[in-house]
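All protein chains but one are shown in place.
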Amino acid sequence: MNQAQIKAKIISNKRFKDNYWHLEFESGLIAMHALPGQFVNIKVNSSIDPLLRRPISIHGTKGPKVKLFYEVIGKGTQILSSRKPGELLDVIGPLGNGFDLQATSDKRQATILVAGGMGVAPLVFLAESIKLKKPLVLIGAKTKKQILCLQEFKALGCAVKIATDDGSAGFKGRVTELLGQVLRQAQGARQLAIYACGPGAMLKAVSRMACENNIDSQLSLEEHMACGIGACLGCVVSTKSGYKRVCKDGPVFSGKELTW
Amino acid sequence: MNQAQIKAKIISNKRFKDNYWHLEFESGLIAMHALPGQFVNIKVNSSIDPLLRRPISIHGTKGPKVKLFYEVIGKGTQILSSRKPGELLDVIGPLGNGFDLQATSDKRQATILVAGGMGVAPLVFLAESIKLKKPLVLIGAKTKKQILCLQEFKALGCAVKIATDDGSAGFKGRVTELLGQVLRQAQGARQLAIYACGPGAMLKAVSRMACENNIDSQLSLEEHMACGIGACLGCVVSTKSGYKRVCKDGPVFSGKELTW
Amino acid sequence: MKPDLSVRIGKLDLKNPVMVASGTFGYAEEFGDFIDLKKLGAIVTKTITIKPRLGNLPPRTCETPSGMLNSIGLENPGIDKFIKEKMPFLKKLGIPVIVSIASVDDPGEFTILVKQLDRIKEVSAIELNISCPNLHKERLISQDAKDTFALVSAVRKLTEKCLITKLSPNVTSASEIALAAERAGSDAVALINTLGGMSIDVDKRTPKIGSWSGGLSGPAIRPVAVKMVWEAYNKIKIPIIGSGGIIDIQSALEFFIAGATAISVGTANFINPRASLEIISGLKEYMADNNIHNLNNLIGSLKACES
Partner (left out) sequence: MKPDLSVRIGKLDLKNPVMVASGTFGYAEEFGDFIDLKKLGAIVTKTITIKPRLGNLPPRTCETPSGMLNSIGLENPGIDKFIKEKMPFLKKLGIPVIVSIASVDDPGEFTILVKQLDRIKEVSAIELNISCPNLHKERLISQDAKDTFALVSAVRKLTEKCLITKLSPNVTSASEIALAAERAGSDAVALINTLGGMSIDVDKRTPKIGSWSGGLSGPAIRPVAVKMVWEAYNKIKIPIIGSGGIIDIQSALEFFIAGATAISVGTANFINPRASLEIISGLKEYMADNNIHNLNNLIGSLKACES
């Protein structure tokens, strides 16, 4: 494997809007090996509060730069947002398995990305690497203000549809309902492949719909992580072949495998 | 009592030299009531690492400003030195009893201040309040670089003598040996009063010498503090009348009282 | 409508369930400058013994990761001086005063102390501290179910006042000891006292505490305390007063949800003298937000994770 623990220089760490932040750090090694769907595990400060690392998806790379996109939701991300350019960040990565691109290698196939909330983070990186396929991207959020990365996806030439719970933008309802609509329209048209990242409930719905329509789905999961490198067996999810580690065997799993 | 818990605005926090820092915060209430020898107890950050407050002597006041002079020796003072002007500092004070100025009220009397290392911090504030007495100040340190507040004392019109362990400035030897010299010279001249702050060993020596020459000595002590307000009974020192709390019954004690 | 924070501990009615823990609040005077003492649910005094005690050799406290060690050794003026010099101030406050007591050499000392306190109207309850790690005994009373049962039974005969038995976490099963206290007639148990601990200065190669070891308190021990409260809640019927690392409303709620009828704030008083009052207002807010009208509906409301 090519994972490493690195003291990486922070290049920039800026608020994008509200509680959403963009961070760039420099690590040629991580940037070189990073695959869409992989993550890094960050020690946000050198104190024992917080004690554990914080896992954040790789949002993209540019030369030796690694890009992260994160939401401040608690103590750890709060402290991360206070870190300054030039400072060294203790990062372990790239971790986990990326999305399986085989699933969408077939030319005749159409690719749909489904993002809920911060789920956009790894999917932008994915869209970049398969942009020739011009994937269709469905973005869901509670309200218009929380629709993220719309521009990024469009800039990559993706078709984008939006769903908001309150209808303040695009389709009114859950992004999974929007997906249902899309699937009905695509009825039997071409083969499809779905890649999704977002809240657990959303991922469950996506995988269920995918299975029903026997479409191959790839889901990026989140679980509480102590080690992030497969050692503690803490971050498991239940699959057809027993518990698997989200950090090491995932975070991306095929909808078919999962039994939640 | 006039002590309070205050979120005080940091006005300045600058490195003076090496690991020595000056911090000024604004609190009319603390500034108004502060007496030389009293201290404040500071929560250096809002985290639980470090958990406890850090006691720091009041170095002086100017209108509503309270001045501190501190050395970065560990985690808490390290974090304190990273706090920025404009931020709010959680401070409790003024705490403890100041120096007893009665001891030097008598006109015929000469006053000697003995400072070891950071012990200068509260003594500058004391010198200011009794500057009309033109006290003699003895400053001790390992080496010349560590002689602190020399200018402050001189600016207050104090006569200053210096002792360094390595002789790099002033008298070569401990400040207590220098004090011995001074006492021998002052032999029987006028009545004397000694005020001292510094390492435990130095204070013990000073009080012993004072007692031998039956001079009234006032010593400012340090003990590990959990509460700083007299509630936990953690910071005790042994005196003729049993254990006393350094934070509440001190930090200033008369050499006669102490039995260490 | 305003949430009802009142709870009942044996015969003792509290207008709110937030107390301050023994030994961390002095005799209340020390906090008069910082908070309105009258707002507290109750005050538990520093533990009192028959004779005055000097306490242990300093240094008596040190900081540890998210916690602290203390080895005060029950320094106190003794019962007579306490009644003469400390009770008057406490009486004036007009809130429940819980007097914590301990024996030093012989459990019999408890009977003498209880008889004396039983006569004082303003003593609302008596807390039996049979769990202080800082007398450095081979075994504490609360480390043995039989000893606990015997002590509590003996004391129970002597007073009608609310009796609280304070237990140690340094046992194989705290809930078994709690059960012994209940059977012996205790009106409530206080869980937990400090965990035995030790910290070393690696340069000097000496303990950081003058009496070698001390009691660990603060957020570090919270998970241990919450578990013991939950286990006791499932084993006994009498109220539990929870403590151990409570510093804010979030941490206080963990104890109520785990089954504590009341809580006591300890180490947090040193860090933030207002902690106890902030918890009281935070509790009102939480109950309002979650429309819980009566605190009793929150107590022990823990349910399994949905997965």
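Worth a mention:
Note that the chains are named A, B and C in the order they appear, and that numbering of residues resets to 1 at the start of each chain.
Rule of thumb we're sticking to: a contact is a pair of C-beta atoms (placed from the backbone, for glycine too) under 8 Å apart; a residue touches a chain by one contact, two chains touch by 3 or more.
As the structure is a computational prediction, the values presented were derived from the model and not from experiment.
Annotation: of A:Ile11, A:Leu52, A:Ile79 or A:Ala186, A:Leu52 touches the absent chain (contact as defined above). Residue C:Val171 is the one among C:Val171, C:Ala188 or C:Ala275 that touches the chain missing from this view.
Per the touch definition above, the residue from C:Gly55, C:Pro77, C:Gly245 or C:Gly266 contacting the chain not shown is C:Gly245.
For the chain left out of this panel, the touching residue among A:Gly180, A:Pro199 or A:Gly230 is A:Gly230.
Residues 1-5, 43, 48-53, 90, 92, 223-238, 242-243, 248 of subunit A touch the missing chain (whole complex, contact as defined above).
Those residues of subunit C that touch the chain absent from the view are 57-59, 64-67, 69, 139, 143, 170-172, 195-200, 202, 204-207, 209-210, 212-213, 216, 218-224, 226-227, 230, 245, 250, 253-254, 257-258, 286, 301-307.
Criterion: only the chains that are shown with their structure count from here on.
The chain with its Cα centre farthest from the Cα centre of subunit C is A. Each chain gets a centre from the mean of its Cα atoms; for subunit A and subunit C, those two points are 47 Å apart. We define each chain's centre as the mean of its Cα atoms; on that basis subunit A and subunit B are separated by 56 Å.
Across the assembly, subunit B contributes 48-49 as residues in contact with two or more other chains. Each of residues 65-66 in subunit C touches at least two other chains.
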